[in-house]
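With one protein chain withheld, the remaining protein chains of the complex are depicted in position.
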Amino acid sequence: MKVPWRARPVVLVPYLWLAIFFLAPFLIVLKISLSRTAIAQPPYTPVLDVAAGWQGLQAFLAALTVDNYAFIASDWLYLASYLRSLELAAISTLLLLLIGFPLAYGMARAPRRWQPALFMLVMLPFWTSFLIRIYAWINILQHDGLLNRVLLALRLVDTPPAWLASDTAVYIGMVYSYLPFMVLPLYATLERLDTSLIEAAADLGCTRWKAFWLVTLPLSLPGLLAGILLCFIPIVGEFVIPDLLGGSQSMMIGQTLWSEFFLNKDWPVASAVAVVLLCVLLPPILVYQRMQARDLAG
Amino acid sequence: MLRLSWFNVLSLALGFAFLYLPILLLVIYSFNASRLVTVWAGWSTRWYAELLNDRAILEAAWVSLRVAVLSATAATVLGTLAAVALTRFGRFGGRLLFSGMLYAPLVMPEVIIGLSLLLLFVAVGIDRGFWTVAVAHSTLTMCFVAVIVQSRLLQLDRSLEEAALDLGCPPLRTFFTVTLPLLVPALVSGWMLAFALSLDDLVIASFTTGPGATTLPIRIYSEIRLGVKPEINAICTIMLAAVGFALVVASLIAKLQDSDQSLRAPGGRNR
Partner (left out) sequence: MQSPGIIAPPRAFPSWRNSDARPLLRLEQVSKHFAGTAVVESVSLDVFEGEFFALLGPSGCGKTTLLRMLAGLDSPDSGRILLDGKDLAPVPPYRRPLNMMFQSYALFPHLNVESNIAFGLKQDRLARSEIAARVADMLRLVRLEGYGKRKPHQLSGGERQRVALARSLAKRPRVLLLDEPLAALDKKLRGETQFELMQLQAELGLTFIIVTHDQQEAMTVASRIAVMNRGRLAQIATPPEIYEQPNSRWVADFIGEVNLIEARVLAAGEGQREEQGIVLASASAGRLRAAQDGGSAAGDTVWIALRPEKVRIARERPAAAADNCVAGQVCSIGYLGDISAYKVRLESGWIMKAALANMTRLLDRPIGLDDHVWLSWPADAAVVLTR
């Protein structure tokens, strides 16, 4: 059905909104990543002076510089931050997969009557404040928190270990926050799985474990991929969890960006960091887009 | 229906324990009379009382609430329009870019979205505050609403809309009298999701807020950095209760709607 004339606003309104508040900002980030800091308001230069017309534009373009990118590339701090983020995200995603898959599988195999309730139970933490849940973990993981008290009581350790300000705490926080993002797409795919396929495999001589490897796992790949992407991509740029639960030795890129922006007040460098991060994440984002578009196109 | 193996049951039990234990502890400790988490001094509601005296937190809560309601409503409208455009309008010019922009915020790290929006507001010279946060949240959450509404639209039997057209109802009226009533569950859950996301957001709010528009997460975050405080437990419990209540209400509404419309069309194969 071609778009009738009078129905144009239906497309145009959200389109314009997104173009202004999503697309345009990225272009601005790009522009600022090519600028220099200045003690001025706004704290960067050059600023495009529309009134100056064509000459203004030429002067503007001439003042752009790639110094910020050179700076990032030369300083080991930034590279380390990117690599650490990717590494942490990869491990977190793996942990999420190992914990989320059995959970999703259990949900999908549960009796039909229970499934909506189980679904609700998985979603419920997601509706509660993300900050609250991290805070809950701080409660548990702190030096005299619940975990240590249990460990001491069970005499599993002699001195309470320090959980906070460590990679372990960050992993726990990541897994805790992103579990719904892994479980839900997996569950959606597993739930749609035709159980008669597994029965056919059993009929043809497969043990339960083999049936899982040869039938269930391959068929759950779409949900698997969606879950992996939905977790990995945002975790790379995660800020709150490493900030509250992690140590200060090395920062994730989200923290680097934050400190560059709010502490150093160096907007151009922060923008350059953001642009590079976006480029790094662009391939998986595009993969995710393709999947979504194909999936929702029915 | 396949039987649940012990492994299934174990993974379900462990998984849900993992999810809920911290929250449960939080709620319990909000009633702890002692300030220290290590010492249990009996049940008490003193932290709730202290909360009521904490001006800063209450104001922040009020700001968050208003931002959440506003942005959720805007997001629902925008997201529904976008979903309708994508599912009912076939291939239109710029569709690829449109769907790209729509799905991207679902995965993009919030620091990038927050930073870019802040830079936009600065470049254009808009003062940051209540409205910029609301706009930022609307932009982020409209994508979630669009996904929910879109999947519901795809499930809808297209022949219902075609039947309305066939019976003399022009397209716009068909949308309001046939499609929209059937979309209500998706709209409600979309609104609620947008509301929860907005209420909960820290990063984007931090970037795009201004003086006088401190949101609750920002407030809580700054308090947390100073150390664990029992009042935080109290406000967290309140938020949990509010969300839990809203969810129960929503699922009851959904149940009522569902029994109304759980219509299995006989042999309903669409060509």
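In order of appearance the chains are A and B, and numbering begins at 1 in each one.
Following the convention adopted for this analysis, contacts are C-beta pairs under 8 Å (C-beta built on N, C-alpha and C of every residue); 3 or more make two chains touch, one makes a residue touch a chain.
In this text the structure is predicted, and so the values were computed from the model without any measurement.
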Options B:I28, B:A56, B:A163 or B:A242, residue touching the unrepresented chain: B:A163
Those residues of subunit B which, in the complete complex, touch the missing chain: 157, 159-160, 162-171, 173, 178, 181-182, 259-263, 265-271
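The working rule: only the chains that are shown with their structure count from here on.
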Inter-chain centre distance, subunit A versus subunit B - centres from mean C-alpha coordinates, in Å: 17
Residue numbers on subunit B that touch subunit A, as the complex places them: 1-2, 4-5, 7-9, 11-12, 15-16, 18-23, 25-26, 29, 36-38, 78-79, 81-82, 84-90, 92, 94, 98-113, 115-117, 119-120, 122-123, 135-136, 138-139, 142, 146-147, 150-151, 154, 171-172, 192, 196, 199-200, 202-203, 217, 220-221, 224-225, 228, 232-233, 236, 239-240, 243-244, 247, 251
For the subunit A and subunit B complex, residues of the former touching the latter: 1-4, 6-7, 10-11, 13-15, 17-19, 21-26, 28-29, 32, 42, 99, 102-103, 105-107, 109-112, 118, 120-122, 124-133, 135-140, 142, 144-146, 149, 176, 179, 183, 195, 198, 208, 229-230, 233-234, 236-240, 244, 254, 257-258, 261, 267, 270-271, 274, 277-278, 281, 284-285, 288-289, 292-293, 296, 298
